[in-house]
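Let me give you the structure first, and then I'll get to my questions.
Missing here: one protein chain of the complex. Every other protein chain is in place.
What follows is subunit A.
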Amino acid sequence: MIRFILVQNRQGKTRLSKWYVPYDDEEKVRLRGEVHRLVAPRDQKHQSNFVEFKNHKIVYRRYAGLFFCVCVDANDNELAYLEAIHLFVEILGKSFMLSAYLTYLLADTDAFFDNVCELDLVFNFYKVYAILDEIFLAGEIEETSKDVVLSRLEELEKLE
């Protein structure tokens, strides 16, 4: 089960945090810092995408300047969550292209990430949460089909 999802930039600023177990505010601040210090210095090339974190583990992936981290149970399937991150990123990219909002801020050339950048996450934080709720719920994967999620988001976008 996912305990939390964090999206942080290289400086450690958290751009998105979603908690599936209750932590109090101080704990959240501490965890953000710890995860950043654990993940950011890791070698992209020679180190795996998994790292033990307390009694759990962080599965993470870096897209351009952003680290997408999910904290899962020690016995969870690492690769399944690694690809879940990718699915989420692809959907973010596609849905912000749909909204055509702030796409002029394209900065990075990363293959999948050129349409969604840090600023999208900041300015559209409430949409990001809505997207998240379509892909993950209660700490589990909810929908794994990009098409299904995207057409659902499109439908929601049309609502007043």
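Methods note: a contact is a pair of C-beta atoms (placed from the backbone, for glycine too) under 8 Å apart; a residue touches a chain by one contact, two chains touch by 3 or more; residues count from 1.
One rule holds in what follows: contacts and distances are computed from a predicted model.
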Task: Missing subunit (named according to UniProt) among the choices "Ras-related protein Rab-12", "Replication factor C subunit 2", "AP-2 complex subunit alpha" or "P-loop containing nucleoside triphosphate hydrolase protein" - done: "AP-2 complex subunit alpha"
TODO: Spell out the interface residues on subunit A facing the chain that's missing from view.
DONE: 1, 17, 22, 24-25, 29, 42-43, 46-52, 55-56, 73-80, 82-84, 86-87, 101, 122-123, 125-127, 129-130, 133, 137-148, 152, 156-160
